[in-house]
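If you scroll down you'll find the structure; I have some questions about it.
In this view, the complex is presented without one of its protein chains, the others remaining in place.
Moving on to chain A:
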């Protein structure tokens, strides 16, 4: 039943976007000229494409994010069980957290967290 509701919610979002687009297409004006097709940048003609390689810093943070996001995924099932296991829960996750904190400290030390 919840799966059906989840599909319903997603369909609702799609219907909202499609509906608003259709209404806007129907009642909105339509015209075209070459200047209108230019990207909104500085007022002078744009040179080249915008799809160029960007600063490497963004990718470094994306890689770090992958590592720590997987960590949070693994912590969820453990978090549900903490109140049942008591102090044992801390011991069992301690090593995992230690490795992760070590990883963060290593990245920090290597300067991966600096924006250069």
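Descriptive notes on the structure:
In this text, a contact is a pair of C-beta atoms (placed from the backbone, for glycine too) under 8 Å apart; a residue touches a chain by one contact, two chains touch by 3 or more; residues count from 1.
Methods note: contacts and distances are computed from a predicted model.
Among the names given as "ATP-binding cassette domain-containing protein", "ATPase component (GlnQ)", "NADH-quinone oxidoreductase subunit H" or "Formate C-acetyltransferase", UniProt records the absent chain under the name "NADH-quinone oxidoreductase subunit H". Take chain A: the residues that touch the chain left off the picture are 2, 4-6, 8-17, 20-21, 23-25, 27-31, 34, 36-41, 46, 49-52, 54-55, 57-58, 61-62, 64-65, 68-69, 72-73, 75-76, 79-87, 89-90, 93, 97, 100-101, 104, 108, 113-115.
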